[in-house]
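Incomplete set of chains, arranged as in the complex.
Per-chain residue numbering starts at 1, and chain names A, B and C are given in the order in which the chains are listed.
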Amino acid sequence: MLFHVRMDVHLPPDLDPATRDDLIAREKAYSQQLQRNGKWPQLWRIAGEYANFSILDTADNEELHRLLSGLPLFPYLDITVTPLATHPSKIAEDD
Amino acid sequence: MLFHVRMDVHLPPDLDPATRDDLIAREKAYSQQLQRNGKWPQLWRIAGEYANFSILDTADNEELHRLLSGLPLFPYLDITVTPLATHPSKIAEDD
Amino acid sequence: MLFHVRMDVHLPPDLDPATRDDLIAREKAYSQQLQRNGKWPQLWRIAGEYANFSILDTADNEELHRLLSGLPLFPYLDITVTPLATHPSKIAEDD
């Protein structure tokens, strides 16, 4: 089941650099694990902003919340979730 | 080059049904042609709303505007465009 | 799977009364059918407004969109959907 997610990152400019690097490294590893197992099929940087648009593909709302609230950067994120449905004009993948 | 687009459709409830059906049929054909030639790779319905999130893949901003302003429903749409870039945590498609 | 939904009704004051009555009667029947089969477990009027808060319980996002977009009043509604998850402080129903 697909969800559209916007994440805006608000790291304080004066955050300790080592803490910051650690947070970002853990966020990257976490995200890539979810990408590899198919839970996070799309991820784009919003040009000019410290923010992303993502598509998550989870079994249900519970799994969606568990994955998002487990993000290492979660305390620094503004997150907006929008549930998606099939668009009636969408062609089949192999159309 | 990828762009994130949100389209909200505002068709007046009292629009003549034949006009409405014709507009929607032409919108669908237009959209599917762009999906088939790779210009509109992603299209989702926003659950509960007459609106969609789309990803368009165009050569540049000019082509993007030409495609969007050519939508049969364009006079009834609120459109928001966000340019996308590669996210540093994105894994390769075949990773 | 639970979704929180807010619906604001915008019927034009000069709508033909028979059309209006018919719309509202069909909306009521549609809503009550969904309440009876468990898809619409909660429904409240927002005091002082022509609007409601609802909880819908659907198999997935697809069913949610199908049910909402099938509302007889759909062309006159502003709808906002929020996916819900279990709260960690929630006690069991029979606690």
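We take it that contacts are C-beta pairs under 8 Å (C-beta built on N, C-alpha and C of every residue); 3 or more make two chains touch, one makes a residue touch a chain.
Note that this is a predicted model, so its numbers are computed, not measured.
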Because only 3 copies sit in place here, please give the count for the whole complex. 10
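Here is the rule we go by: only the chains that are shown with their structure count from here on.
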Looking only at which chains touch which, which shape fits best: line, ring, star, complete or other? complete
Dist(centroid_CA(chain A), centroid_CA(chain B)) in Å evaluates to 22
Euclidean distance of C-alpha centroids - chain A vs chain C, Å: 29
Two-or-more-chain contact residues of chain B, please, as numbers and ranges. 45, 47-48
Once bound in the complex, which stretches of chain B touch chain A? 2, 4, 27-28, 31-32, 35-36, 42-48, 52-53, 82-91, 95
Listed in rising order, chain B residues that touch chain C in their complex are 11, 13, 45, 47-50
Spell out the residues on chain A that touch chain C in their complex, using ranges where they run on. 1-3, 60-62, 64-66, 81-86
